[in-house]
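Report on one structure; see the data block that follows.
Shown here: the complex without one of its protein chains, the others still in place.
All chains are identified by letter, namely A and B, in their written order; residue positions are counted from 1 within each chain.
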Amino acid sequence: MNEFSSVAGARAVNRRNSIWRKVLRKFLADRTGVAGLAAVLVYFVAALGVWCGWWGTDWADLGGSKWEAVSAAHWFGTNIIGQDIFSRAIYATSTAFEVGVVVAVLATIIGGVLGAFAGFFAGSWIDELLLWAMNVLDAIPFYLFVAAVAYSLAGSPYAMHVAMITSFWIGTGRLVRGEVIKLRNMEYIEAAYAIGLSRFMIIFRHILPNTSHILLVQASIAFVSAIKAEVILSFLGIGIRDGMSWGLMIEESTKEVLAGFYNNFIAASLLMFGLVMAFNALSDALQDAMDPRKVA
Amino acid sequence: MRFLVQKYIAGLLLVAVIAFAAGCESDQSVHQVSAPPGLKTYRHAMDQAPTSLDPTQAANVYANHVVVNAYDTLYAYKYLARPYQLKPNLAADFPTVSADGLTYTIRIKPGVRFVDDPCFPDGRGRELLAEDFVYSIKRQFDPKNQPQGAWLWQGRIAGLDEWKAAGSDYDQPASGLRAIDRYTLEIRLTRPYPQLVDTFAQGYSAIVPREAAEKYGKALGVHPVGSGPFRLVSYDSSRVVMERNPYYRQEPVDLQAEGYDPVEQAYTGIEAIEGRSPPFLDRLEIDFITESSAAWTSFNKGNEVQFTTVPIEQIDRVLADKNPIRLRPEYAARFHMYSGLEAGFVFTAFNMDFPELGYSPDPERNRRNKALRCAIIKAYDWEARNQSWYFGLATYFPGIIVPVSPEYDPDLSRDSVTLDVAGARRLLRDNGWTPENLPTLVYGTTAGVTERLFFEQFRAWMRAIGFPHDKVVRKTYATFGDISRAWKRGELPLVAKGWGLDYPDAENTLQLFYGPNGSPGSNDANYRNPEYDRLYERSSVMLASPERTAIYRRMNQMVTDDCVAMTGLSRTRIYLWHKNVVAVPDREIVGGFFLKYVDVLPVAQTRPEG
Partner (left out) sequence: MQYVLRKMLTGIPLILGVTLVSFALMVYFGPDMTYQLLGKNPTAEQIIEVRHQLGYDQSFIQRYLAYLTELIRLDFGNSSSGEPVRSLLAKTIPVSLILILPGFLLGHILGVLLALAAAFWRGRWADKLIMAIAVIGMSVSFLIVIIAFQILLCSSDGLNLFPVRGWNVQSLPDYLSYIAVPTLATTFVALGYETRFYRSVFVEEMTRDYVRTARAFGLSSRRIFFRSIFKNCLIPIITRVMFSIPQVAIGGSLLIESYFGIPGIGKATYEAIITGDQPVLKAVVSLTAILFVFVMTLNDILYRAVDPRVSLK
């Protein structure tokens, strides 16, 4: 980082590009990370197929009888009302991506922007206000907060998303704030001031891009957290409204496993475990690859 | 380095030990009550916790189970008689009724005492008097208590509504409800009310001493002071613990009078309680276990709860045969079983106030709407619902008179509960319904996973008769309270709900479609049929008779013919209990009244052979 002593922003941009190349090289050398990425891509294709209507379209049909075993017609069997578990599990993959992406992207954007503002104006009332907001939201236990948001927005299909975003941006916000406090005292920022760039310009063009390693890692963490939280929230009855998700399948299965029917449980928990695991591996590798001390 | 790590481990272990010791200390500070050994204890289980033990809040079976054991009621249901029959409990006998059916005189048993409690002047429970009953019913008309039971007597017992309008002053009399002397009550009605005695067998009418209500105020809900067979030891959201009320009146059991049927019930060993005075337990614990899996595991362990409803997902593992219901040998060796239909039903009514499927000012549309409703009813697959959710053990029937009601007619045409997709499609086509002009069906449910699958099943049935996927929509509500609000405000076109009978008289379900009970009342369908209303009013003042039964059945047919509801289904409940427990547990109607008759044998005596 301390090599960022070029005169103006232009050279910082160049520098950034070369750093990204190094990151990429380092990432590609990490076998676990690449395997994780590959697995995530496979999941993504599964989700893409659902969005394009290639498969998983019959998730709501009563195509069989109750609790059918695995067969050629029903690869994972059928559930209690005769729906095809394979279709539902695949359909749920797209839900997982929807929830994960929406929450991760929005939480990261909000956390990044607010964190950057707080850090850039550290010590001023803006910073105080944002810190206060973060503390306030942090002080409310997560599941209780999510439950409260979900109930107060009852009926809205996005209650769960809103609740997760509202709590997930804070971690990113704090990290970005800390990073920006370090960055803003760097010479190139002072130089940017000197040539008369506006503060917003500086924040968005010169500071935020330099926190991208934090944002990327935080987004991947938020993605995983969102998928995992969805399971618990579905159990508590405040998950997604319509459609299908792994959380709903696991919730369906809590009673079935005791009757000796494990298909829902296994299908949903393995698929979920695979994606979460792959994403964790991916985000670890990203973190390693982007550790500035190692890159520099 | 290795040395260092060891040192750290040692240090951290030390911290752990200290922390643990601290944990144990705080453990002692938690005052938990437990059964001292040697006391005869029975551990019952229910799938939900009551929210309050105040009789004014005794709205559900869970609260009732506890309330009728902590408090006394004038009447109760016979322990063993099926169909259910009333018997005097605190009352000395059945009421004397005047010739016009409007004045009831009830004598109560003398010498009954409340349990000892600091609310009484010297801490000792005083005698229960007729005046206490008057006070307790008045509490249901005092808005400060947010009472839920007033609807049973509103407009029926003279003077109570006026008493409430005048400010609910307990020192003021209510004209139709008074104690003539210490042990005699007189109740005057505004019109005949054949179900009055039934209402006096409910938790709502349990008898509370004024001292306790005044001393504890709202906290009466967690601090019951009654004269029932048990007194409260502790109560929280996970269980209630009660102990024998030492003052409970001595009344030896007469099995004959309780309706004992040696053929059907001898297997329970119930004859052992003949001639003895309940309660037989020193201690009664009721665990509230919401997750059926946890309840089932706990029950099977042998040393935890001694009673369970067989969770629906265990049916195939537990039953060898479904008709008649028979346990597999390994379960039969360890447990006793009782099965019976619930006193209630589930149904889905159309809200007739929605012009797109209910009453329309346009007679032509009215006719087409009726065809639409009838088609939806034909497409409703009760058999599939029964198979997937109730393992085929439930009973579905046409109309709204449930099988446990004495007025149920088993010979009614089953057309309205028979799946007929072709007929439904034809009906829609003949009446000009197309996928484009079909209205959107909004199906409201609470947020549970089962409710979601109910909906998905319903949507698939509707798609089978031509509804597009997105014209069958689910609206979820966080809590039962929230969905009730939607029902009461008439916001949902489809009302899928269950109704538990308050008393075994079909009037209790027929009132669900009585016009003046429309939203926010119990007629969520907002069905208004003048002929039906007239019949209801006529029958509601009649005592049970073949004539009344005929009227009931006519009303039932009207609901079916007008295609007002997809109805209905009564679930079969299967109860298991440990073999050392002597009981016939049934949570329907008899409900909590059975608990005082429960006896527990020493375990050694009942070990199954082999």
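One rule holds in what follows: a contact is a pair of C-beta atoms (placed from the backbone, for glycine too) under 8 Å apart; a residue touches a chain by one contact, two chains touch by 3 or more.
Everything numeric here is computed off the predicted structure, so don't read it as measured data.
Enquirer: What shown chains come into contact with the chain that's not displayed?
Expert: A, B
Enquirer: Out of B:G176, B:G221 or B:G591, which touches the unshown chain?
Expert: Here the residue in touch with the unshown chain is B:G221.
Enquirer: Among A:A60, A:V99 or A:V149, which one is in touch with the chain left out?
Expert: Answering carefully, the residue with contact to the hidden chain is A:V149.
Enquirer: So one chain is hidden, and I want to know which residue out of B:W151, B:Y170, B:Y359 or B:Y390 touches that hidden chain in the complete assembly.
Expert: The one listed residue touching the chain not shown is B:W151.
Enquirer: Could you tell me which of B:N366, B:S413 or B:T479 touches the chain that is not displayed?
Expert: B:T479
Enquirer: For a quick check of understanding: of B:D181, B:E291 or B:D430, which residue touches the chain that isn't displayed?
Expert: Only one of B:D181, B:E291 or B:D430 touches the chain omitted from view, namely B:E291.
Enquirer: In the full complex, which bits of chain B touch the chain not displayed? Write them out.
Expert: On the side of chain B, residues 1, 3-5, 8-9, 12, 15-16, 19-20, 23-24, 26-27, 29-30, 32, 34, 51-54, 57, 59, 143-144, 146-151, 154, 216-223, 236-239, 287-291, 293-295, 297-298, 300-302, 304-305, 478-482, 484-485, 488, 502, 511, 517, 520-522 touch the unshown chain.
Enquirer: Considering the entire assembly, which residues of chain A contact the chain that has been omitted?
Expert: Here the touching residues of chain A are 132-133, 135-145, 147-149, 151-154, 228, 231-232, 235-236, 250, 254, 257-258, 265, 269, 272-273, 276-277, 280-281, 284, 293.
Here is the rule we go by: only the chains that are shown with their structure count from here on.
Enquirer: How many angstrom between the C-alpha centroids of chain B and chain A?
Expert: That pair's centroid distance is 45 Å.
Enquirer: For chain B, which residues count as touching chain A in their complex?
Expert: Chain B reaches chain A through residues 291-293, 296, 311-317, 384, 387-389, 446-449, 452-453, 456-457, 459-460, 469, 474-479, 482.
Enquirer: Any idea which chain A residues touch chain B in the complex?
Expert: Contact set of chain A toward chain B: 60-62, 65-66, 79-83, 150-151, 154-155, 234, 237-238, 241-242, 248, 251-252, 254-261.
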